[in-house]
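Just one protein chain is left out here, and the rest sit where they should.
And then chain A:
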Amino acid sequence: MIVRELGIENFRKFRQPIRLTGFDSGLNLVCEPNETGKSTVLEALRAVLFERHSSRSERILSFRPHGDDVAPVVDLKFEVGDCSWTVRKRFIQKAEVSLEGPGVRATGDEAEERLQALLGFTRAGNRGADENTRGALGLLWLEQGSSFVLGAPGQAARRTIEEVLAGEVGAVTGGRRTAVVVQAVEKSLGDLVTATGRPTRRLAAAQDALEIARANAAAALQELTEFEGVLARLEGKRGEYRRLLRDLDDPEQTEQLKALERDLQQARLAGQALHTSEALLREAAGVRERLETRSKARSELRAALTAAEAELVEVRATAQTISADLEAAKKSEADAATGLETAREGLRNAEDQRRTAQVLRAGAVRRQAVSAAFERLDRAEALARELEAAEAEVEASPLTPDALEQVEALERHRVETHSAATAGAATLRLGLLPKAPRVSWNGEAVAPNHSAPVIGRLAIDIDGVGTVTVEPPLGGQAAQAAMRAAVDDLNAFLAGNSVATVAEARSQARRRAQAEQVVDTLTRRLADSCPPDSVLGLGTGLDALRGFLVQEERPETGAASAAPSGEAEDDERWETARSSERAAEGRREAAVQALRKAEAEDIRQTAAVERAQADVERLASDLKDDTEGLDDEALALAFAEAQTAEGRAVVGRDEARRATQGLDEEAISKRRDSLAAKLERMREDRLSLVQEIAMLEERAKTLGGAGPASRAAATAELVDAAEAMCSRLKEEVEVLSLLDRVIREAEQEASRRYLTPITNRVAPYVTRLLPNSSIVFSEDYAPERLIRSGHDEIAEHLSKGTQEQLAVLTRIAFADLLIEKGKPASLVLDDALVFADDDRFETMLEILTEVSTRMQVIVLACRTSAYRGMPGNRIFIS
């Protein structure tokens, strides 16, 4: 394809019509500065071919110059093969298109379609033409900024390439049909399963239908089972009813009931007879038992009487012995009492004598103690006076150990500050000749060779000469001030304690410590001289002694009277009297106890005699009473009779018992009741059976009316049909999937085969630009990898410049391919190669120049100088 003339009006920045003419068949250069409209030229070129004239898409509307409500118009003269064509499009307002060529004048959609067929692109979509619709020319006409995109060709371009490549590899077209077939297959597949293989639409519907059919079949089967169950139950109930009626009408049962009634009557009579005979037996046995008991009691009574009489005799003898014992005991007690009284008198006398002697002895002891106490007081008072004097001396001295410690601290501080002051001070040394005048140092005369540190202002007066003043350095003043303060503090403290010097302070402190020791010694001696006195009830200390002796008179010396002697004799006498009294008391106590025991024994024995006497009397009376009504002979006779009567009653009872055997009233009664209840139940059962049968009959009728068996058969068959349908559709899915897969595999295979010619065509260019390199294309014809000296590089990771150059070279290869196969192709580059370095740019220009001998190349560029050396036709926009 060769562009010859392009007219543009009302298009973007070209409000006024412009016309670009004189395009050469080979290389054309449109070199203009930025914003001249180069890109608009390419845009107009694309619009007049690829955009639909009738479209009002945003892009089309954007063709209008900004703010103008006008109709953009583009016309293009071009050649394909040897034929010239003119196309003219007017957009938006009164949109129109016309195409003129050899024997062709077309307008409207016809013109669009012819144009598409001629140049191999497809109808633009609603949003305008894109890389998928523009075809090969779209691929080869690189707009500004897109030249370095290494993308895959769009659909239409790819198809064109595939068409020409198919010829190249010995195949004919088929791409489009493949797409249609794949589309149809996928549509059919999509009617059955989703992309992820889940059933949808037809298959889903078939599966749903199968589920429903299965549910229906299950329901029908259940209904049928229920119906069969109803019929079976009905039959069962009918049989039950027949058996029940037969049982109810059974005459044997009535007979049995009557027989039981008879038996019951008989059993009742026998039971009563047994009852009576048992009562008689109980009565006879009672009589016999009573007589037996009486006989036994009488024998026992007699034995008891005999025993009681013997007891009485024995008790009386014992009583006489005990009376004599009592008298002896009474005499013993009286003797003991007299002895005790005598012993007590003796004891009282001994006690009185002993107490009098004790009082006299105690008075003598106290007098001696008081006298000793007065002597102790005298010694203690003398010590107290000494102590008072020592304490006064201590009080008088202010230099306590604390004060001394403080003096020492202040002195240490003074020495430290003095050292600090002298450390940094200069030393002034006098060296005067013997004849030198007198020198005084701060008013103080000093020796001719005196030296001292300068730690303060120092005025040296030299008689008859003058005064020399030395000022210590300012830096030492703080230390000097501290030293002065320390001296002041020390002197102040010494003055406060009424001492002149530190040495005096130390001497005074020593004296005070000695005085304190004297105080301590005297205090201890004083305490020792006033011990406690247990005789006078005195505590420790001088005060207690003073207090006690204030109330006492000082006894005269040597007046202490002697205490009476014989204390041991008094005590012995008193002890002997006490022992005699205690022995007499013991003897009396023993006599009293013996008497009490004898008295108690006497009383007890007297009572025993009375009790034995009463027993004998009572038993004799009882025996008399018992024998009076019924003597022994009569009793024996009555007992024998009673025994005979009891034997007869036993025989009667046994007979009655035998009569009741086999006639258990309770058991018979139970049997009769249960039989009666059974009959009653059967009558009730009959009624409920009748009702149940009627219900089941009705139910059978209802269920049967719905035709359960037919329904079950029909639904089962429908399940089979639904299953068959599902299987068929699943098989169809398999078949379609297989077909889809195989076509895709074939497509991939084909793509791989088609790539070889492209690779071959682009190879010489790539080698020229990048020696020892080659490009590998992906299946969609996008440059994928660059192999440089055996190293593999991902195309997308290459530098922008290299990517752009490879993209341009790939386009050239595509264009070569198309031209060779007689397809319209031309190359348009808008501001391409901007990232190329000088060498590569040169090489690219060489390649482009070469290419332009085979096809039309239009270069739109803003860098005039860069293309200056390039041959070719120059075209100007302005």
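By definition in this document, a residue touches a chain if its C-beta (ideal position, glycine included) is under 8 Å from a C-beta of that chain, and two chains touch if they have at least 3 such contacts; residues count from 1.
Going forward, contacts and distances are computed from a predicted model.
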UniProt protein name of the chain not shown, from "Metallophosphoesterase", "Aspartate carbamoyltransferase", "non-specific protein-tyrosine kinase" or "NADH-quinone oxidoreductase subunit K": "Metallophosphoesterase"
Hidden partner chain, touching residue among A:63, A:78 or A:227: A:227
Among A:83, A:735 or A:776, residue touching the chain not depicted: A:735
Among A:205, A:663 or A:700, residue touching the chain not depicted: A:700
Listed residues A:470, A:518, A:536 or A:716, member touching the removed chain: A:716
Hidden partner interface residues of chain A, rising order: 166, 170-178, 180-181, 184-185, 224, 227, 231, 234-235, 238, 696-697, 700-701, 703-711, 713-718, 720-721, 724, 731, 734-736, 738-739, 742-743, 745-747, 749-750
